[in-house]
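Just passing along the structure, written as structure tokens.
With one protein chain removed, the remaining protein chains of the complex are shown where they sit.
Right after this comes chain A.
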Amino acid sequence: MAMAVFRREGRRLLPSIAARPIAPISSPLSADRDEGTLGVRSISTQVVRNRMKSVKNIQKITKAMKMVAASKLRAVQGRAENSRGLWQPFTALLGDNPSIDVKKSVVVTLSSDKGLCGGINSTVVKVSRALYKLNAGPEKDVKFVIVGEKAKAIMFRDSKNDISLTVTELNKNPLNYAQVSVLADDILKNVEFDALRIVYNKFHSVVAFLPTVATVLSPEIIEKESEVGGKLGELDSYEIEGGETKGEILQNLAEFQFSCVMFNAVLENACSEMGARMSAMDSSSRNAGEMLDRLTLTYNRTRQASITTELIEIISGASALEAAK
């Protein structure tokens, strides 16, 4: 009850502090209030000063995180753009069939291990769940393979029975093809699939990352589709060298396609993560700066008010003495 009264009084004295929610700052103004001799409640300057110091530290930290993310982004961006050339020939050859109807789909969700990167992980999870709803049905089966801690935590809450594999600590070493290909190999060996849908954030620019789905089909489905016609039907017009059969080549191609697409997806997701972290930390520093400005104003006002009160007391005391003489 006292706290409620305090808050009302506090609001009268500090009309300009609106509580802006910033994640790291959560402590409300505590009950350290200074009751002057007349029972006037005011926020003590000590409290405001402490708060200013902590906000300033947080601002420095978020600025530093933004710089780190910017430098990491520069490093990964070139590699991500170059890796796009790995899967483009596959799409030119085999076409892209995102709406294909298969019995067993596996949704591979890529996310980050660390947090403070904005909303990218939740958008990826939303798309994965939508894919699940789209592809689940009476004979159809959808399983999840989750890469990254953040998506694991979110998906665990309601889809945990459909998860078949989770992978973490992928970003410990700088991303390279060997690592991603081993991962792709593990997924191929452990999960049965007719179509793999890889969900990741495609990096368009530093402020734009769109969740994208890349579809990789298994060789059996490709054979079936090639009989139907369309892009895949033209596969027969290619000459095959080396004494391998078409089915053989399709299988090699499908595995390699999965590995290449995964590599590109992982790199693009890493870029998007850095970009999102940059913008999140940037807005965080800006909010901290604004909060600091408002706190400074309050601090000065409180300080001046207390000085004025002291002066008034001294002067009225002196004049009372004079009058008494």
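Descriptive notes on the structure:
Criterion: a contact is a pair of C-beta atoms (placed from the backbone, for glycine too) under 8 Å apart; a residue touches a chain by one contact, two chains touch by 3 or more; residues count from 1.
FYI, contacts and distances are computed from a predicted model.
The complex includes a chain that is not drawn, and of the options "Calcium homeostasis modulator protein 1", "Alpha-1,3-glucosyltransferase", "ATP synthase subunit epsilon, mitochondrial" or "N-acetylglucosamine-6-phosphate deacetylase" the UniProt name matching it is "ATP synthase subunit epsilon, mitochondrial".
Only one residue from A:Lys133, A:Lys189 or A:Lys325 touches the chain missing from this view: A:Lys189.
Within the whole complex, the absent chain has one touching residue among A:Asp96, A:Glu223 or A:Asp282, and that is A:Glu223. Hidden from this view is one chain, which touches chain A at 160-161, 163-170, 172-174, 176-179, 181-186, 188-190, 219-220, 223, 243-248, 251-252, 255-256, 258-259.
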